Each structure stands twice: as C-alpha cells, then as structure tokens.
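A single protein chain has been omitted from the complex, and every remaining protein chain is retained in its original position.
Letters A, B and C mark the chains in the order given here, with residues in each chain numbered from 1 onward.
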Amino acid sequence: MIIVMKKGFDENQLRKVLERIVELGANPFPVSGREQTTISVVGPTHEIEERAFLGFEGIEKVVRVSKPYKLAARLAQAQPTQIKVGECDIGDGSFLVMAGPCSVESEEQTLRIAHAVKKAGATMLRGGAFKPRSSPYSFQGMGAEGLKILKQAKEETGLPIVSEVMDIQQLELALDVVDMLQIGARNMQNFALLKELGKVNKPILLKRGMSATVEEWLMSAEYIMAGGNSQVLLCERGIRSFDNQFARNSLDLNVVPILRELTHLPVVVDPSHGTGYRHLVSPMALAGMAAGADALIVEVHDRPSEALSDGPQALLPTDLDQLMLKLSQMGDILGKRVQTSQTAKQNSEGAKQNKVA
Amino acid sequence: MIIVMKKGFDENQLRKVLERIVELGANPFPVSGREQTTISVVGPTHEIEERAFLGFEGIEKVVRVSKPYKLAARLAQAQPTQIKVGECDIGDGSFLVMAGPCSVESEEQTLRIAHAVKKAGATMLRGGAFKPRSSPYSFQGMGAEGLKILKQAKEETGLPIVSEVMDIQQLELALDVVDMLQIGARNMQNFALLKELGKVNKPILLKRGMSATVEEWLMSAEYIMAGGNSQVLLCERGIRSFDNQFARNSLDLNVVPILRELTHLPVVVDPSHGTGYRHLVSPMALAGMAAGADALIVEVHDRPSEALSDGPQALLPTDLDQLMLKLSQMGDILGKRVQTSQTAKQNSEGAKQNKVA
Amino acid sequence: MIIVMKKGFDENQLRKVLERIVELGANPFPVSGREQTTISVVGPTHEIEERAFLGFEGIEKVVRVSKPYKLAARLAQAQPTQIKVGECDIGDGSFLVMAGPCSVESEEQTLRIAHAVKKAGATMLRGGAFKPRSSPYSFQGMGAEGLKILKQAKEETGLPIVSEVMDIQQLELALDVVDMLQIGARNMQNFALLKELGKVNKPILLKRGMSATVEEWLMSAEYIMAGGNSQVLLCERGIRSFDNQFARNSLDLNVVPILRELTHLPVVVDPSHGTGYRHLVSPMALAGMAAGADALIVEVHDRPSEALSDGPQALLPTDLDQLMLKLSQMGDILGKRVQTSQTAKQNSEGAKQNKVA
Partner (left out) sequence: MIIVMKKGFDENQLRKVLERIVELGANPFPVSGREQTTISVVGPTHEIEERAFLGFEGIEKVVRVSKPYKLAARLAQAQPTQIKVGECDIGDGSFLVMAGPCSVESEEQTLRIAHAVKKAGATMLRGGAFKPRSSPYSFQGMGAEGLKILKQAKEETGLPIVSEVMDIQQLELALDVVDMLQIGARNMQNFALLKELGKVNKPILLKRGMSATVEEWLMSAEYIMAGGNSQVLLCERGIRSFDNQFARNSLDLNVVPILRELTHLPVVVDPSHGTGYRHLVSPMALAGMAAGADALIVEVHDRPSEALSDGPQALLPTDLDQLMLKLSQMGDILGKRVQTSQTAKQNSEGAKQNKVA
C-alpha cells in the first residue's frame, strides 16, 4: 500500500498516520521526495482497508499495490488448483460440461433429463432443489424431496451432482447428496454462509454476484478459503447491464482470461443464465471455451414449455448433443481435451467414424 | 398479462397456450383482431411469470400489465403504512433521522456517540453488531457483545435501536435488543432470511440491493409481507454505477417519488452509504428530504480516523447538529415536521430564540 | 503521477521509464524505499496519460495524483465562475430556472409556452430547434425556422434563449439567436464540436454524457476552455442505469456536491431528462436545489399530449408555478435567492401577501 501525503501536510499529521499503520500491525516506510512524500506500507496489508486512511487529515490518496486477497491469488500457488469430483477433473487443463434441468421438478423429469445429459456426454448433473426466486409466489423448489431425487439420479447415471444451497440451514441436508455445492449470484456476499462453507469438505461453485467486481468475487472465494476449504470454482453467469431487452444478463467473458492471471482457481462459464435464451446459449458456450474456461454449466430440459422455471433458456437434449460435438472438436484445436461420459464416448466415436466414413 | 401471438400462429399453438394458462390457475380471454391475436390473462397473475410463456411456440411477446407484487402495492392499501418504533412514527407525514456509528466498537464509543446523536435531535440509534465486510480479514463486528452495548445505549438514551442481521441464526439474539431489524443490500435477495423475517413482529428496514431494480426490491418486501409481517421500510442506499471515483455508490433519489406512487410503504434514504464521503452526506441528506423521503439513516462518529469501519463517510456530531437544523427548517417549508428527541427540542428552541433575537 | 516499479525490476527497465518521462516533458524523481521503488513524476502531467506507461516492462502500477484537467479545476480559480446571460446571473450564489418546451413546434406553441414560463418566474427560455432523436423517422426539429421562432419569443418576452446545437454546421445559425448553447448528452465527447465551441463567445451548457464519468465530463469542459471559452456550465441530466422501468435515466445528484469540490464551474440540474416522467420532475427539481445546484433546466408544455417530443416529461404551466414557489421558499432557507422574471416577482409578492393575510 502506498499513502501519498498532501502538499503542505504537517509533521503532526504524518506522525498520526505512521502510528496508525503500526497499530494495524504493518510497517511504514516514509520516503520524502522533492515533490511528494509517500509512505510505503509493508506487512499484512491484505488485512488493512485503503478506506481506513481516508478519514485522516493530510492524506491525498491511498493506493493498494498488493492484492487484498492472499490465498486465492496466483502468487499463493504456482500450479492451477485441480478439483476432483467423482471421476471428473476440473482445472487440469481439460474441459468438462455440467448439465441438467434448472429445477428438480419430479423424479420422472429429473431421471429422464439426467439420462439425456449423460448420453450427450456431460459428466456432471446439475439440478436445483432449493430455488432462489425473486417472487414469493413462484415455485420455490422441491427442497429435501428434490435432493432425494438427485441422489437417485446419481445412482442411476453415475453422474456426480452439483446443486445450490441458499442458507446455512440447508447445508446439512445437501452435503449428504451433493458432490459440489453451488452458491448463487444473490448469495455471493452472504458472508455468514461463506464462513460455513469454509468448514465443508466439498468443492464450492461460487457464482459471481450480479454486479460484483472481480475483486469482490475473489474476496468471497477468500472467505471460503480462509475458513479452510480451498476447493473453490469461480463461475461467471452474466452481469447486470443497461440493456436486457434481448438477453437477461451480459455474459462477461473478459473475466475468463482476467481470472486466469489473478488466481489459480478454476473458471466455469454459465451461458444459460448469462444469456437467458436458448438460441444464445450454444454460441456463448463455444465462446466461453474459446476464452479459456475450464468448464461449462448449462441448463437442459426436454420439455421446456412445461418447465417450472427458466424454460426459455434450457437447451434441448439434441442441442446439447451438437454442442458437445463442437466443443470436443474445438477442444482439440485449443489443447483442451473434453471429458465425456462413457456412453458419450462410445456415441462420439461412432459419430466420428461415420463422419470419416 | 397480455400475450401477443405471432402472425401466422396455428390453432394448435394457441390451444396449448390457453391450456397452460388454465393450468396455472388463471383465465385466458383471447381476442382476435384483424391484425393481431392477443390473449388477456386474468386472475392471480402475480403468481405467473412472464417468462413461463417464452418457451412456447407461436408467441411473439408477453407483457405484464398488473404488478407482480400484491401486498406491497399502493392498490392494496389506500393509506400509507405507518410504523411505530418506541415513540417514533414513520410514514405519518412527518420526518425523522436515525443516526449512529457504522459499527459498535466498544461500550465507551457507542454510548458517547449515542448521547451526541440524541443531543443533535436524532430519534433512533443505528449501530452495527454484525458487520458484512467484503474481506474476511476486516473487522467483522462485535456480535452478541455488540448487541449488549446497544441495549445499554438504549437504556441510557431512550433511543430505539436499528441494527443489522445477516443470517437467520443471528435473529434470535437480535430480537431481544433491536427495535427495527436492518437487512443489508447484500441480503436483499437472501430469500431464506426474508421468509424468516415474515414471522417476526418487528419492523424491517430493507435496504435496496446494489443493482436491484425497483421491482425486485418490492418483490423482496413482498416476501416479508407474504410471510405475515407488514412492517417493512424501503431504504435507498445508492446503486452501483460505472463511476466510483468520487462516490462509492450513486444515490438514486429518483426512486423516492417512484416508490411513493407504487407502494404504501415508507421510504428511507441512507446518504452515508449512498455517497461514501463525509462532505457529500449533508447535501444529499437534504436532497433526500426534498425528494420526499420519510426518514434518513446516517452514520456519525466523533473520531472518524479511529473508526473500525467506514470512518470517511461518518458525519461529525457537529455536522449532525447543523444538518438537523436545516432539515427542520426545510421540513417546515415542505410540510414535513421533523421529529426530534426531547433534548434536541430544547436546544433547537433555544437556537431559534437566539436567531429571532 | 506516481509510478510503482515491480519487485525485482531491473536497472534497464527503470532507465527506459525515466527516459520516457523526460521525453514527455516531465521530470522523474525516483525514490527507492526498502520495499518499493516509486517514481514521482512532476511537470505538465495533465498532458500525460497513465496508460502511456502500462506498455512498459517492470512497471507494477501507475497512479495519477494530480487532476488530468487544469483550467476546469477548483485549484485554477479561487472564485466560482459567474456567467451572465442577459440579466441572469449564474454561479453567483443565487438560483435560477430555465424552462420551455422540449421542441419548438410552431410559432404559436412556442410563444404561448414562453409567456407561461415567464409568468411562472423562470428567467431563461429553453426550446429545441435541432433535435437529436434516436430514430430517423421521428420529428427532427424545425431547424432554422425554429431558431427564428425562438428569436421572436425572446423579443416578446425578454427571456434569453438556451438551445441545442448538434453539429459544427449548425453553429453559425444558432449564434445569431441563442444566448447559451446547449450541447446534448450524445455530443459530450464530440471533440470536433467541442473544439469549435472553444472559439465561441457564448456560454456553453454542457450536458453530461449518458455514461460519462465525472472526470470525462470535466475533460470535455476542459476541451472548450482550452480553446479559449471559459464560460462553461455543467448540466447533470441523468445517467444510464440497469433499471429504466419507472424512470428513463437515473438523476445522479451526488455529482452536484462532487463538482462543487472539483471545479469552479456552475452546476445545472435537468430533472426532466433525469427522470422522464412529469410526476417525478418537481420532487427531483427540489432535490437538485437541496443538493446545491446553481440552476435548473426543465421542460414545460401546456398541451403535452400534442407535443412532438417528450410530452410525458413536460411540466404543465401550473406545475411550474407551484415549483417556482417552493423553490423560492427553500432558497430562502438554503441561502440561495431565486431569480425571477419581473412579472413573476409581482405575482409572487401578491401570493405571499395573500398567504400572510
């Protein structure tokens, strides 16, 4: 951190600033140049807020040089974090797709879609049992019942499960069933929940808040890591912009290469929420891979007009089939092997042979 | 709700849409004009999402005519909601100020500021025991200990307390002490928490989320009201914009007259978070009153450079004195009597007499 | 400007940076602290962009300490800039209102509204002859014909005219008639036009761009001032936000006290464009005054449903009457005398007497 003193500051003001730095557990190195006096602040500066100094007299500006996060920073770890979920590896340079319905609506619906998803080649199943809905009058998810259905889908298909929890009280139930816990955009700064997640021994898919800066997002990851859980994945799902006439959110793919430089954590892209409409999902899924993501999470429904939530953004199973094929081909070019379920591998090999033939 | 069919839709598509409307518990009234076929949907449309129809074939557009909220709507109640907290009345056409430190930092600091706040004429005391902080390394609030200090401050000054809860698990403790529960911007869509607040018999100060639309905000109020608690106050605290160089947030005062038309709930303005810097707080507090708010909530600290959080945006007690005086004068012009604490009334009358003399 | 070198930078990298600073006409003062090497850059740094250094190796961060604008800065001039337009003074601590129709639509309409505006007490007449419209199929303004009508309105009422120019080619015509040139939000960074305005000897009402930062806005004022015209007024007219369901723009009143600190130029608020709907205009006009503005510009129409543009945001003449009265009373409290036209003064005195009586 660098503190720039105002021109004409007095010694008393400087002394107070220096004392405060020491109080905060850091060391001040004032340097008086001809034109400006600056103070380099060294030590555990990630524990100090810039704003803490803005209340002082005689200070012109406070500039953070180091990152406010520590464990999530690229510097903290040379190698990318690799996360293993069942047989799936995320962050090892390969690529995978998590897919499934927005909401668990019934046993029949969930199993049907789970099989379709597996057949297409996705290697994890997504599905919401607890649903954050902006209206109290909308379908709120099947809750505990939904989790049971997800458990069954996992037993039948072998696909590991990713599913959302919205509150500490839902954690215990979910931990029984879910292989990766999803934290939704609206909870990215639910700090009480983040602290609990630090004690959990499961990977956390941390979605970006609707208008969260990259730094705030990494700080939320830091909350979980500081609590002891280093298995965090960052999921871009679209930010709020001034134009939502043709897309619900604006998928901010810039953050994919940005995060690659700032952190060792894996990056996931959600083109379903990031666009909100089926016809935009596949192009933006491909764009997500091209930008450098480690994985995608997409919504799939075989009867979207009957879906209890987010039907308009669900891919059809046949859309997913085609998307998986394109991803697999693009992955070859980009040096990202696409992981696929066993069934899918066989299908895909069949398809390739047909193509060659 | 009005559904506009695409030109050239077929009968089968129309039939499916009509069936779905009935399934959802509403009644469809299709009207075939020469140029367009539209369906008026009547019934409990606040329970139906527009998006539910976007997955259907043959639909051009879905337009909501009625509001998606019901209890919070102006239509639901002719009179403004009045909320009584101790001796304070909010929403009855008068005006009041809640003030106090950002965080409860110690008994001594809290009592000192509480007395200053009362002396200036504010009639409620704010102070955070549980603090939402974007960094896990920042001061997280004194928790239960902080609540005890607030209780003491209330006993000493008689000022009712408004304080934040961040999680369901903090509710029980807080309910013992706090007269009005504050829900922070980051929790505006913490739906699990909102549902619990519906069961509480205390007023809820619901801050607007950082990038929440007016409608989303009202829907969050509706969550609480639908749960059974109709004492909700809406607090504008600044939205996220593209420019945060000179203010942390952009205080969106347009929403004050907007909410006045849409809802019967009282509207509170927080110019401290809405600007982030002391020298902006008083002008924007006056602007908040001029725009039509029912109350202000402002941060005050007598030693801002020692504050453990948000020192730069805290008014000094002398700033608050002056602000209260201006508010009181402006209130006379605008037909909004400013409620003041007993002590303040005496001071103020003294001041007025001096002025006259 | 302060340049922070990366840890482990090499001497060669430092040398290149120092050389470049000299090339750019400034002086570098490198200071090697134990922990960080920083370079203070002194001289005409407003001519240097921070970004110019981001392409160098070995640089961690570049921080601007001084402002990128010079002439517009508070430092450049101790006294507020006062602008005289006819008998009107702006920036002298008093307050005034510019009012009139969005567009000049006909001689009859313009004169009718001009008289109403004068009667209400506004002291300048606004009215658009050249209209920026987002659709090529919308009414584009009466052009030269419209200017003639404005001239006539000025002759009849004595009110000075403020009107927009959209292009250099319209300047000559407008200069004949218009007392203050308005530059619209969409032209705030039309740099070719700004340069021409620097050569003009008339005050420029510079509206803020739809998503312009405060600094960009001041830089646009600087363009005009650097060209030789120091009579610039800054007009806030609402920024683009994520929610335009109930207001077209979000009137950003925070900038009023912000600009007061950064610049000596007068600040004007436009609550008509800043909200977009009649019922929001008066509350936000009062809020603009309370926040500290020097003047308002508002749209008025006596037959808004016939207006060729922006009818829904036009005040009725009777609305303006009431607004002027409230402004005048609030101005007394806030130490801002409201300038009024002669007619209005007489009316208002009559009204006050009635009230007293």
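Odds and ends about this structure:
In the analysis below, contacts are C-beta pairs under 8 Å (C-beta built on N, C-alpha and C of every residue); 3 or more make two chains touch, one makes a residue touch a chain.
All values derive from a computational prediction rather than experimental measurement.
Residue A:247 is the one among A:63, A:76, A:247 or A:316 that touches the chain not shown. Only one of C:105, C:222, C:294 or C:321 touches the absent chain when the whole complex is considered: C:222. Between the chain not shown and the residues A:136, A:288, A:304 or A:317, the one that touches is A:288.
The chain not displayed touches subunit A at residues 211, 213-215, 239, 241-243, 245-247, 250-258, 261-262, 274-275, 279-280, 283-284, 286-292, 326, 329-330, 333-334. In the full complex, the hidden chain is touched by subunit C at residues 16, 20, 44, 46-47, 49, 51-52, 54-57, 68-69, 132-138, 140, 166-170, 186-187, 189-195, 210-211, 216, 219-220, 222-223, 226-227, 240, 277, 304-305, 307, 310-312, 314. Think of the hidden chain as still there; on subunit B it touches residues 2, 4, 29, 31, 33-36, 38, 40, 42, 60-61, 63, 65, 211, 240-242, 244.
Please note the rule applied: only the chains that are shown with their structure count from here on.
Between subunit B and subunit C, two chains of identical sequence, the interface residue sets overlap for the most part, with shared numbers making up over half of the total.
Measuring from the averaged C-alpha position of subunit A to that of subunit C gives a distance of 41 Å.
Here the spacing of subunit A and subunit B, counted between their Cα centres, is 29 Å. With each centre defined as the average position of its C-alpha atoms, the distance from subunit B to subunit C rounds to 31 Å.
Residue positions of subunit B with contacts to 2 or more other chains are 211.
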